[in-house]
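What you see is the complex with one protein chain gone and the rest in place.
By written order: A and B. Residues from 1 in each chain.
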Amino acid sequence: MILTLLDYASAFVFALTGALTASRAQLDIVGFAFLACLTAVGGGTLRDLLLEGRTVFWIADPGIIIMACGAAFVVFFTAHLVESRLRLLLWLDSFALAIAVAAGTGVALLFAQPPVIVMFMGVATGCFGGLMRDVVANEMPIVLHQRKLYATAALAGSATAVLLVRLDLPENAALAGCALVTWVLRAGSLRFGWLLPVYRSCPKREK
Amino acid sequence: MILTLLDYASAFVFALTGALTASRAQLDIVGFAFLACLTAVGGGTLRDLLLEGRTVFWIADPGIIIMACGAAFVVFFTAHLVESRLRLLLWLDSFALAIAVAAGTGVALLFAQPPVIVMFMGVATGCFGGLMRDVVANEMPIVLHQRKLYATAALAGSATAVLLVRLDLPENAALAGCALVTWVLRAGSLRFGWLLPVYRSCPKREK
Partner (left out) sequence: MILTLLDYASAFVFALTGALTASRAQLDIVGFAFLACLTAVGGGTLRDLLLEGRTVFWIADPGIIIMACGAAFVVFFTAHLVESRLRLLLWLDSFALAIAVAAGTGVALLFAQPPVIVMFMGVATGCFGGLMRDVVANEMPIVLHQRKLYATAALAGSATAVLLVRLDLPENAALAGCALVTWVLRAGSLRFGWLLPVYRSCPKREK
């Protein structure tokens, strides 16, 4: 139940980001719907294909596709009201990431996977939709943007959920904690520049 | 039966477009076969993975792979006879798109999916092979080319099939209608510039 809700919510917000990407590429309305659907269902589809015995969520419930097209429709007619579409895209994407990580983590927990798979599914479900959106639109994937937390935030979020479930908290609380940690880290990175040390080819020598 | 035929035909024409893309990237003959196979089976493979209980079509019938390699072979030795390979690629792709949309729509109808999934499968089967071809070859995906109908043509085609089946026409007639509508819209867009209004950031204001 809560998992269905998470799938709907992440699909909706990811659909908005896909449609915003379509607006930056100046596509027509079906192009908006195409990129919106791809982004909305990409991560969850990968998760459902990888886990055995699970029907792909939007085939089990086609309302998801209709909702993603609706989101594309709204963006098509309102995106010109937005001052910075890139900034809106990044912030919406941060919410979609947090919800999708929780959705992926929750389904993997439901399938009683070991912790490392639960975390992997959380990160993959969170990152894959946006990754496909950016690869298809020929933009640098947000997940690889330098000097920003993204996969790191997703990993910290799903690790939080694994930990909370280990501490015998109810699963819904664990998933709420997962989404919260993911979003706070990603938002902090966007707003305050939080980051992990990155790789430098010649750390000191060249100075 | 008719579905097998459609899979063969779309694989063959898509294989030609993949090989033409390989010729533009100046690959060797195995590179031609690689891109030809990827393009030929990409869309149908996605469709078969998503639908439960369906064997991937080219594993059920490996002749498809042999045929795609044959197409690559032919293009390798004859492409230099063509004046504009890009134009030939776009026109062949329009035929492959129309056939593949019908193939995806037909299989989804066979699996008794609801209309929204049937249309989604039609569009995905039609667009995904070409999308993979262009993403792998590092070209701008044709499906995102500006000021052209592509996903729109695919959607109109599969919607036509859904409608005709609702009107109790035989399925083969519905699939023929699907391919025809898809191709006419795509060809009209290539030849006469038919298009839907596209998104513009500041429609009138800046003038």
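Rule of thumb we're sticking to: contacts are C-beta pairs under 8 Å (C-beta built on N, C-alpha and C of every residue); 3 or more make two chains touch, one makes a residue touch a chain.
Remember, it's a predicted structure, so these values are computed and weren't measured experimentally.
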item	value
Which of A:69, A:109 or A:143 contacts the chain that the document leaves out	A:143
Residue touching the undisplayed chain, where the options are A:114, A:170 or A:193	A:114
On chain A, residues whose C-beta touches the chain left out of the figure	49-52, 113-114, 116-117, 120, 123, 127, 131, 135, 140-141, 143-144, 146, 149, 151-152, 155, 195-203
Positions on chain B where the hidden chain makes contact	22-23, 25-34, 37, 45, 49, 55-56, 59, 62, 65-66, 76, 79-80, 85, 135-138
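We adopt the following convention: only the chains that are shown with their structure count from here on.
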item	value
Equivalent-chain rotation between chain B and chain A, CA atoms, steps of 5 degrees	120
Distance between chain centroids, defined by C-alpha means - chain A, chain B (Å)	28
